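Here's a structure for you.
Right after this comes subunit A.
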Amino acid sequence: MVGLMRREWQALLRARGAVINPVAFLLLSTTLFVIAAPGTVSSDAAAGILWTLVLLTQLLALDGMYRRDFDSGVLEQTLVNAEVPFVAVLTRIFMQWMSTGFIIVFIGPWLGVLLGLPVAAVPGVALGLGLGTPALSLLGSIGASVTVGFSRGGVILALLVLPLFLPTLIFGAGLVEGAGLGRSVMPEVYALSLISLLALAIAPFATLAGLKISVEMQ
Partner candidate 1 sequence: MLSASLQRLWHKLGSPRWFVALTDGWVKALGWISLVLLIWGAVWGLGFAPADYQQGNSFRIMYVHVPAAMLAQSLYIGMGVAGFIGLVWRMKLADVALTACLPLGMVITALALFSGSVWGRPTWGSWWEWDGRTVSTLVLFFLYVGIYALREAIADQDLRARASALVAMVGTVNIPIIKYSVEWWNTLHQPASFGLTQKPAMPSERWLPLLVMVLAFYAFAGFIVLVRMRTEILRREMGARWVREWLQAGGPR
Partner candidate 2 sequence: MYFDSFADLLQMGKHGFYVWTAYGTTALVLVASWLSARGAFVATTRRLRQQAELAQRDAPTTHSTENNS
């Protein structure tokens, strides 16, 4: 597993664009909102806007999650040769989160402030993003695994994955809103954790099944 992690980390460093682009997108789109629609900058709308942008960022980042390995044949090899393909998938998902969700946990709260959240809410927002973004990586991985073979899979990926994101969006936005208002966010914390745990239970298996199907499509 450590060997896998190291290889994934190296691949990540090599493909810096894959990391920078989604983050850049998040920054850009937030800026767009602030510039083009200053009326929306308020603590009321900030929670929903921030989370929606995080979702869209994740969608962008998911597209290439398995594509490079799929095209190069490494994916097929891993599924056949790896001792425990399950671990390989889990490692990939974890690294995907490291390159998106993890970073978003740190920059997201400040973007929230840009969008109108009070600064006091920053820790709460970070917590919400930290609890919710793993679910996005996990659930998104399912959609990515099934659509990796499609030439224009991006739209289908979005169609499959956004309904899966919806509960995380609702509770995540609820947590951010609660943090902004200063009320207790324990219900949202529980819900987000539960969703992420459920995603952890389901996603690796579903991803593995999806990858096996996609590989046969080549």
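Regarding candidate selection, all candidates are chains of the complex that A comes from, given by their letters.
FYI, contacts are C-beta pairs under 8 Å (C-beta built on N, C-alpha and C of every residue); 3 or more make two chains touch, one makes a residue touch a chain; residues count from 1.
Bear in mind the structure is a predicted one, so any value in this text is a computation, not a measurement.
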Numbered candidate touching subunit A, per complex, among 1 or 2: 1
Touching residues (chain side subunit A, partner candidate 1) in the complex: 142, 146-147, 150, 153, 155-156, 159-160, 162-164, 166-167, 170-171, 174, 187, 191, 195, 198, 202, 206, 209-210, 213, 216-217
